[in-house]
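Missing here: one protein chain of the complex. Every other protein chain is in place.
After this line comes chain A, so read on.
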Amino acid sequence: MARLEINAVSKAFGAARPADGLSLAVEPGEIVAVFGPSGSGKTVLLRMIAGMFEPDDGDILIGRRSVVGAPPERRGIGMAFQNFALFPHMTARDNIASGLRASGNEVASRVAAISKLLKIEHVLGHAPRELSNGQKQRTALARALIGNPDVLLLDDPLRNVDAKLRYEMRLELPNLLRRGTAAVLYVTQDYREAMAIADRIAVLIDGRLAQVATPADIYAQPASVAIARLFGDPTINLAEVSPVAEHGVLSADVAGARMRLGAADGAAPAGACWLGVRPEDLAVSSASSDGAIAARILAITPMHEKAVLLLRLADGTEWLAALPPDAPQGAADDSVFVRFTPDAAMLFDRATGLRIGASPRLKAA
């Protein structure tokens, strides 16, 4: 049982700053996904924790003990790599057992147990080059898990496996990882994977943690427009607006239509804002009404569980709407009207990109 704590860690490589004052704590038994676009410093963070290089500044603690300066083998860390990093001259069995220092019988029984869990018992005698990518990744995971490490680092482990297997592993992994009491950091570039696996998601952008919150909170209440754009497929719709407050109601003109954005507590935010509305929060109908944006359907992509409509609003802005497949969709080139409820509207500051009116709880995080 050990807590992983990262305190104001910074690292620079020349002009690049892949870590800029990062602070994050992971409790034993908790899975935190580190999510961010490529080049945001996710892998650098993992490698500093693993001891492949040291932070320029700040401290890393595992179970209240600083591990900065300690060699990797003394840190009590298990790690799975994106490129598997299996030992090519050893069998899968020897790969998995490589971290154990125990008697022959105990090694055998522990390897048997972990490989049963990961369903790779039948390939234990094979060399890595004889394994499929999925089996390689399972072997690498078994190797990381077998020593019951205090801290488990997973560097985008599903990146190189095919889609079907990735889906399977997304279902299996949370149970597997919660077996022990390891503090788990899971790096991924796929927001769906982060949402499926993690208890909390740490959004890393340009070496800084932009938001750390539960998957549901991040989706519903992104701290900034950049985060809002990273979560969701199709991505969030944006429009530049200048909200006004009248009679306790906040509203704004969106492509010529006056849209209610919620209750105004006090004055309207000064200056230009980004309005964000998730595609699934849009309602599309052929009937005109108050508070509806006139639009034209440019294209329809049926995706079985939903249909995605590409719309051109009256002012030329292109938005996407995701509708249930049984909803009336119309056809390309139809004129339609788009609506959304005030709770679906998110406002972001135009200059800083930060969310306006985020709840105090989120501001603290």
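The rule is simple: a contact is a pair of C-beta atoms (placed from the backbone, for glycine too) under 8 Å apart; a residue touches a chain by one contact, two chains touch by 3 or more; residues count from 1.
As a working rule, contacts and distances are computed from a predicted model.
Within the choices "NitT/TauT family transport system ATP-binding protein", "Putative branched-subunit amino acid permease", "Carbohydrate ABC transporter membrane protein 2 (CUT1 family)" or "Fe-S cluster assembly ATPase SufC", the name that UniProt assigns to the complex's undisplayed chain is "Carbohydrate ABC transporter membrane protein 2 (CUT1 family)".
Interface note for the absent chain: among A:M52, A:A113 or A:L171, the touching residue is A:M52. From the options A:I6, A:A33, A:L131 or A:L173, the residue with contact to the chain not on display is A:L131.
Across the entire complex, the residue among A:P55, A:G147, A:G180 or A:G276 in touch with the chain not shown is A:G147.
Touching the missing chain, out of A:G78, A:P234 or A:P269, is residue A:G78. In the full complex, chain A touches the hidden chain at residues 50-52, 71-73, 75, 77-79, 81-89, 98-99, 101, 127-131, 133, 136, 140, 143, 147, 160.
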